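Worksheet: one structure, shown below.
Only one protein chain is missing from this complex, and each of the others stays in its spot.
Up next is chain A:
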Amino acid sequence: MNFLQPDFAPAYPEIFLLLMVCVVLLADLAWGEEKPHLAYLLSQFALLGCVLITFATSAPGVVYTFSGMFVDDALADILKMMVYVTVSVVLVYSRTYISTRGMLNGEFFSLALFATLGMMVMISASHFLTLYLGLELLSLSLYAMVALRRDSVGATEAAIKFFVLGALASGFLLYGMSMIYGATGSLNIARVTEVIQTGAMSHTVLVVGVVFIVAGISFKLSAAPFHMWAPDVYEGASTAVVLFIGSAPKLAAFGFIMRLLAEGLGSMVADWQGMLIILAVMSMLIGNIAAIAQTNIKRMLAYSTISHMGFVLLGVLSGDGNGYSSSMFYVVVYVLMTLGTFGMIMLLSRAGFEADKLEDFKGLNRRNPWYAFIMLLLMFSMAGIPPTVGIYAKLSVLQAVLNAGYIWLAVVAVLLSLIGVFYYLRIVKLMYFDEPETDALILPQGDVKLLLSANGLAVLAFGFFPQALMAWCAYAIRHSSI
């Protein structure tokens, strides 16, 4: 048997990151005591390196390697770039927070980078096994990150819930994949597509497989009715970890959906469209209504995430490039807003004090008008009120839904999002209309100050000029393997 050496070039970013994770671990072991910020700096360096390598190795067109198990295309490059930037911003926001809580050590950073690696593998996978490999690498790292605060009961409980339910979801996915393997005789996504198009297989087996795969995806996306883990994990885990879980993995999950549903099972759109409609409507309904009742802002944001994921699914279910790119735009905008919002929560937290109650935002306009304004922009963007970018995210998804001929679905979506506006407005109300309960100074580090301001203003700037971001998403979908 001849051994063909595979083309490593498309996977250089992943290989580099893997090496860097080992470096971070070892460096922290050797010098972590004296130089606590070493792991942080090395991690940022690793992400920067990934950006450069991805940029340098990005080639037009679709490149397969490792016997067709790994793909490098525009979608992969753009999503990975966004993942690097997101993780990097997460690390900046988290640094002060985790250092005051004694979590500033190599474990946090190496787990974060392992999770990043998992996301990259997911995004570039063109084979069911690669997809699963990336997903598990991501998930296991996340479980461990949630459990990092080992002296906290809440965090431990959250970690166990997350782990058990996540493992169940992975089981679902594997079972679905095995069904599809049974029906088509292949695990390679491109090959599966071909076989389905010939129609030479049992449709029933295939549909059963699709059901399990959609359920598994919904778990990972935290779409209702598979959303139960999200509020508990958001509440129990430390804010830095929640920020991580809530941001970059959604980008990877979107890549996962694209590879699996849009590409692999794209010709079965009629079968999964109906399932996604139910999931989307339920997510928007449960997410928006349950969020109203929350007093813990992290729980509230968990439900808000669920409703946003409903919108993402709306874009996907239209089943064409236009819908996929609108969905991608929504995810990117969502990540931008989530970063800023959790950044604000960590900004208000101090040593020994978690700003995770809604009341902690009371009178922020009195304490610091600038950050109140940033939070105002983020909240209005989440609610989809112009002139912030949130409205274009909603606009593009609604346009895709109407394009697919579902007028009623668009009407339901806007009415449910109206419910959502209420709880975002409540935060604005707390910040602007109420008196502060504390006069503790807000003293962020220079880099956080700059980045958080830029984050908030980006929501406004993209609101005025969304064209570039939209065109980027459309480009990614058009030049991908889908």
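As a working rule, contacts are C-beta pairs under 8 Å (C-beta built on N, C-alpha and C of every residue); 3 or more make two chains touch, one makes a residue touch a chain; residues count from 1.
Criterion: contacts and distances are computed from a predicted model.
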| item | value |
| --- | --- |
| Candidate names "NADH dehydrogenase subunit M", "Succinate--CoA ligase [ADP-forming] subunit beta", "Oligopeptide transport system permease protein" or "Peptide ABC transporter substrate-binding protein"; UniProt protein name, chain not shown | "NADH dehydrogenase subunit M" |
| Listed residues A:L135, A:L398 or A:A458, member touching the removed chain | A:L398 |
| Among A:F172, A:Y234, A:F342 or A:F380, the residue in touch with the chain that has been omitted | A:F380 |
| Positions on chain A where the hidden chain makes contact | 365, 369, 380, 385-387, 391-392, 395-396, 398-399, 402-403, 407, 410-411, 414-415, 417-418, 421-422, 425, 428-429, 432-433, 466-467, 470-471, 474 |
